[in-house]
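For this view, one protein chain was removed and the others were kept in their places.
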Amino acid sequence: MTAPALELIDVHAGYGSIEVLHGVNLVVPVGSLVTLLGPNGAGKTTTLAAIDGRVAPTAGCVHIAGRHVNGSPTQRVARAGVCSIPEGRGVFPNLTVDENLLMVTQLHDDLTTSMVRERTFARFPQLARRRHLLAGSLSGGEQQMLAMARAIVTDPALLLVDEPSMGLAPVIVAAIYDVLGQLTAEGMTVLLVEQFAHKALSIADFAAVMSNGRISVFCEPADLEDVAGAYLGVTA
Amino acid sequence: MPLLQTREVTVRFGGVTALQSVSLSADPGTVTGLIGPNGAGKTTLFNVITGLQAPAAGRVLMDGQDVTDLPVHRRARLGMARTFQRLELFGSLTVEENVRTAADIRQLWSRDRADVARMTDAVIARVGLRQYAHSPAHTLPTGLARLTELARALATAPRLLLLDEPGSGLDGAESEEFGRLLGALAAEGTAVLLVEHDMDLVMQACSQIHVLDFGVHLTSGTPDEIRADSRVQRAYLGEADAVPTGARA
Partner (left out) sequence: MGEFIGLTIAGLSLGAIYAIAASGLVVTYTTSGVFNFAHGAVGMIMAFVYWQLRVQDHWSAPAALGLSLLVIAPAIGLLLEAVLIRRLNVNDTGMTLIVTVAVMVALMGVAFTIWPPTIGRLLPQFFGPNGHVSIDGELISYEELISIGLAVATALGLRLFFHNTRIGVAMRGVVDDRQLMAMNGRSPQFLNALSWMIGAAFGALAGILTASTYTLDVLTLTLLVLNSFAAAMLGRLRNLPLTFLGAIVLGLANAYMTGYLRLTGWLVELRPVLPTLFLFIVLVALPAVRLRAGTAAVSKAIRVPGARASLVNGAVLVAVAAIAAPFIHGIALGNVNEGAALGIGALSIVLLSGYGGQMSLAQYAFFGLGAWLFGETGHGGNPLGLLAAAGAGAVLGALVALPALRLRRLEFALSTLAFGTLAWYMFLSQPQIIGLGDVNIPRLHLPGLSLQNDRVNLVFLAVVFALLSAGVLAIRRSRYGRILIAARDSEAACATLGLNLRLTKILLFALASAIATFGGAIYGSTQLIVTSNDFQYVSSLFIVLIVYVWGISTPGGALAGGMSLALAPLVEAHVPARFQALTYFFTGLGALTILTHPEGVIPLITERLRLLNPLAAYRSRQTRQVRVANEQLLTTVEVRRATPADA
């Protein structure tokens, strides 16, 4: 059996003296989509940050495809095949769409810019018309599409996506999720953080629910009940 | 008449519209909630109200008077005070000095000759920071730092209090205590505008809630109305039928 794409073993991490993750255990098998759910402040984004190197874990292990990567700087984790798409602003607002796509090729010398454009515009035709505009002037949905281009083009070993639907209109969210579903169908391994539980669960192989810096539930989506309660405090 | 009104406030950063014609108001004696997902524009609205951000269009009114073109400090002198989502403490001063400095600054512009020392002590006691009074502000954990910012704002005896995520960093009990403090402030006639992610706190403390989503004023209503509003559920959960069924596409 090959090593899982991602394995977190008792990961502790935080900012300064404030620990946010109190021992996270999580396995993402190769070729599966795991969605990480939970209320604001549960530690979802910090978990992603601990994986992609924005935050160095204070204890525990982060294994990517069996390799120990704790404390490696972000760019090195990226070179190891992890594509991390951060929350909200996954684009460089003062670069044009074309220039943003050029950034995607930063460590992929085999990719030509025309290939990147071709594949991106095939998936998101509306970006083609905006090629020469600053990314910051695009709508939120177009920005998210542009951010997703890196995942589409670079064929990463592991894709981390943080709240891709945040603040977007439902039709755009649907488009983004189509892409995510398709990438998974093509065999990509994905860890998807969402507040929008419903959408994420519809394409996930597994769901992990976080609360207070730990994974409290890990199961198949069908076995998960009452996620809504965690967000709006309806059950409180 | 509402103490504060924003009329069709629009803010753009480059090509991004951060706020789109947002109108809301805050009345004396009430706690008004402002909620929405991350990036909805809540902090930007606070910056427009206090004068740290100029709107591309729209007006800000205090007591019915247009203050859109007034500088930050002149608005504060009309009785606005705020806390910051990203802390803006006076890091090299102690908690007590932070609060006292605010009271000192108020003495520079207010006709009220309240005793600074007494006011400082009273405010610190009120927010429950007495045992930390002599700690340097930059040593405080987030929850206490946020309370220090609140105390500092209160030391100017504001009529309008803008609180930007004061609850993050507080535990359950502290958060409840904080809710009671907000209620007490409102009871004294202060208008409180509260940006907060802790829904329990928002539902407990606010009489009116406005929902922002991606810069747009989505809806407003009482806590019960907001809880039942499908658009709000959608803003937070992404779908109208919010109960996941687990069906896989």
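Note that the chains take the letters A and B in the order they are written out, and that residue 1 is the start of every chain.
Please note the rule applied: contacts are C-beta pairs under 8 Å (C-beta built on N, C-alpha and C of every residue); 3 or more make two chains touch, one makes a residue touch a chain.
Note that this is a predicted model, so its numbers are computed, not measured.
The chain that is not drawn here is touched, among residues B:L61, B:I105, B:A122 or B:V216, by B:I105. When the whole complex is considered, the residue among B:R77, B:R126 or B:R227 that touches the unshown chain is B:R77.
Across the interface with the omitted chain, chain A contributes residues 15-18, 52-54, 73-75, 78-79, 83-86, 88-95, 99-100, 102-107, 150. As for the chain not pictured, it touches chain B at residues 13, 16, 18, 38-44, 47, 50-54, 71-73, 76-77, 80-82, 84-93, 97-98, 100-102, 104-109, 116, 135-136, 138-142, 149, 152-153, 156.
One rule holds for everything that comes next: only the chains that are shown with their structure count from here on.
Distance between chain centres (mean CA atoms), chain A to chain B: 31 Å. Chain contact summary for the complex, chain A toward chain B: residues 17-18, 40-41, 87-88, 93-94, 133-134, 136-138, 140, 163, 165-168, 170, 173, 181, 194-199, 201-204, 220-224, 226-228, 231-234, 236.
Taken in their complex, chain B has these residues touching chain A: 13-16, 37-40, 141-142, 168, 197, 199-200, 203, 213-214, 227, 232-234, 236-239, 241-244, 246-249.
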